[in-house]
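A single protein chain has been omitted from the complex, and every remaining protein chain is retained in its original position.
What follows is chain A.
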Amino acid sequence: MSLSSTLNGSYLTPRLRINKVLPYFTSHTETHVSPKIDSSRTHVNYEVKEDVAVIRMNDPTSKVNTLSVQMQNEMIEVFNEVLANDAVQSAVLISSKPGCFIAGADINMIQACNTSEEVTKLSQEGQKMFARIENSPKPIVAAINGPCLGGGLEFAIACQYRVATKSKKTVLGTPEVMLGLLPGAGGTQRLPKMVGIPGAFDMMLTGRNIRADKAKKMGLVHQLVDPLGPGLKSPEERTIEYLEEVAIQCAKGIVNKKISLTKEKGMMQKVQDYVMGIEFVRQQIYKTVTAKVMKMSKGLYPAPLKIIESVKAGLEQGPDSGYLAEAQNFGKLAMTSESNALIGLYHGQVACKKNRFGVPERPVKNLAILGAGLMGAGIAQVTVDKGIHTVLKDTTVEGLSRGQQQVYKGLNDKTKKKTITSFERDFTLASLTGQLDYSGFEKADMVIEAVFEDLNIKHRVIKEVEAVIPPHCIFATNTSALPIKDIAAASIRPEKVIGMHYFSPVDKMQLLEIITTDKTSKDTTASAVAVGLKQGKVIIVVGDGPGFYTTRCLAPMLAEAVRLLQEGVDPKKLDALTTGFGFPVGAATLADEVGIDVAAHVAEDLGKAFGSRFGGGNVEVLKTMVEKGFKGRKSGKGCYVYTPGLKSKDVNPDIEDVLGKYKLTPNPLVSSDSDVQYRLVSRFVNEAVMCLQEGILNGPVEGDIGAVFGLGFPPCLGGPFRFVDTFGANKLVEKMKRYEEVYGNHFTPCQLLLDHAKDSSKRFHK
């Protein structure tokens, strides 16, 4: 999902520099400049500097370069000209966009295909093009600044040499797996040779971004170039120019044999190569990697397995089989529902990273957070490093210093991982003020309260705060269940009140659910979204109501989980069944993570609001657990017992008693493993569809994003709405009716779901 996350570079209009002598390196030799500019080309062009062809890419219609049809066609045209040009000895491939090399292939190109054969053909065309690059008699140097991902990386590794800037924006990677695909233009074949089998698997199976310095260590790039600061041009512009100059030197160096393309192998490398040469070792690696993939993906994601298969084909049966396997597997994957779901999530995520409410009247520069608990401090942590002055207020010194320590630790962990320096940590922390009073609140542009989930306390706080903040200041409340309008009832300016529901842990969870009431002004919403986006969040904006969207979907599922526990399903079994369906965290563990007390609170509140429909498990189970001190992970005991320092956890032996007290007899008709899974999921999905029906949700896209990013709905299913589309509303309704007969209205499908079941042409996603 990282395709767009790093693409915020400034955009320079395409420009061709003609007759410009290199200011570097070339002082002594004569400079031939013969511009080759074909005005009919809009994406790729080149000019010849001395004997080096500088090929420049720039998609004028987008902020990023993608390997679109147009880009590819022009690239082939230019490549042919470069090969035919006798004045050219070598070439440099560079992007004119300061912030982006190539962000990947054009996903729409794949989505436009109807059969796997078409996609396979697409892959083979890409393979052919890159094979020509790889076999080019004139060496080609890829000069990389900004993201070099997916097809972009495959292009780069087909080149003879790679130079990359050390900029933070420069990342290399193969994120295809996150879209349920594989690197389909030779990536599965070239990477193992370049970075070794383990390294290649790591890259392709995780899809993670690799920063330039790491890429150099791995052997993915040959040379690094430092980003430059202010000079006689803007840093971005000059850095790209510098990169080009260095790349040209490399290209010349390769031609005149000053740079050797066959790297002298170190001892370690030789040993590694020897070990990898043993077939038994390779087989062991395939086995281990496959086992690991199966364990992590529960076999729900086909792409990782196809990646292993393609790599194996190439290494064991030779390149012809390898490339063929890659192309065919690519074709197969593109037609899978998993890929469709993941691509849907990717598009949805891009959509939820935009502010559809426009630019707020005034940007938030000073933000105050009330309550330095886990949530408040988490919000502070993701705010303070975005250049926003952040006040963290609590009522006690202990609470405050715990929160300050949490922020410090979050930043210090980044220092330990070397993503920031200790100085950057200190500098960032300088924007955080911890305090016990309301001083300075007269400068606040936004206040986010994260105090106890108690309406009376929230009312008291809103009144206190409104007495000290300026008129323009927005009051955001971080609640997971209390309706915002009830909180806003105590406000003297409800148009400035909004809900911002963060997920714990705030620095890890990507979702932010923003809740607007009828009275919330559009500018307030725009401002809240702007702050959320700055904090790096994926945002859904939903209507007000008990539990909003996310909590409301989760509540019936947790109620069902409690019922299952009461029916004698072991917490471990419950977890296995939910993770087996694709949830990253099992239902019992999730309850422990959320906190049994919170779950009890929410279950009771929403139970009151929605009536018997939210029933199922007995709330008393949760309440009894809380009474006994089993509040979940935070208290060390919940469904499980947590021992600090220990990763494995055992079922809490004492909950037997609690569950025994509320024991229910399972009905064998609806208690098979599969039924257990669908009982949990159908209640979740039905509630989601109902939220759309009631207008709580703006659309199915936000519904899917909210469920996947906030609640861990199986990503391979793409979210509740895509699940209904793929699984079939009629099939789901059929199942629910069966459960309804046993359990009543807990499983009554909502009208919108019934509509979709009746008419199979009705779909949430086109």
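Here, a contact is a pair of C-beta atoms (placed from the backbone, for glycine too) under 8 Å apart; a residue touches a chain by one contact, two chains touch by 3 or more; residues count from 1.
Just so we're on the same page, contacts and distances are computed from a predicted model.
J.: Among "Dynein light chain roadblock", "Trifunctional enzyme subunit beta, mitochondrial", "RPC7L polymerase" or "Small ribosomal subunit protein mS29", go ahead and choose the protein name stored in UniProt for the chain not displayed.
T.: Choosing among "Dynein light chain roadblock", "Trifunctional enzyme subunit beta, mitochondrial", "RPC7L polymerase" or "Small ribosomal subunit protein mS29", the correct UniProt name is "Trifunctional enzyme subunit beta, mitochondrial".
J.: Using the touch definition up top, pick the residue from A:Asp226, A:Asp273, A:Glu361 or A:Glu398 that touches the left-out chain.
T.: Spelled out, the listed residue whose C-beta touches the missing chain is A:Asp226.
J.: Given that one chain is not shown, which residue among A:Asn58, A:Thr120 or A:Gln249 touches it?
T.: Checking each option in A:Asn58, A:Thr120 or A:Gln249, the one touching the absent chain turns out to be A:Gln249.
J.: Using the definition of touch stated at the top, determine which of A:Arg238, A:His472 or A:Lys534 touches the missing chain.
T.: Hidden-chain contact among the options goes to A:Arg238.
J.: Could you please point out the chain A residues that touch the chain left off the display?
T.: On the side of chain A, residues 23-25, 27, 223, 225-235, 238, 242, 246, 249, 421, 423, 427 touch the unshown chain.
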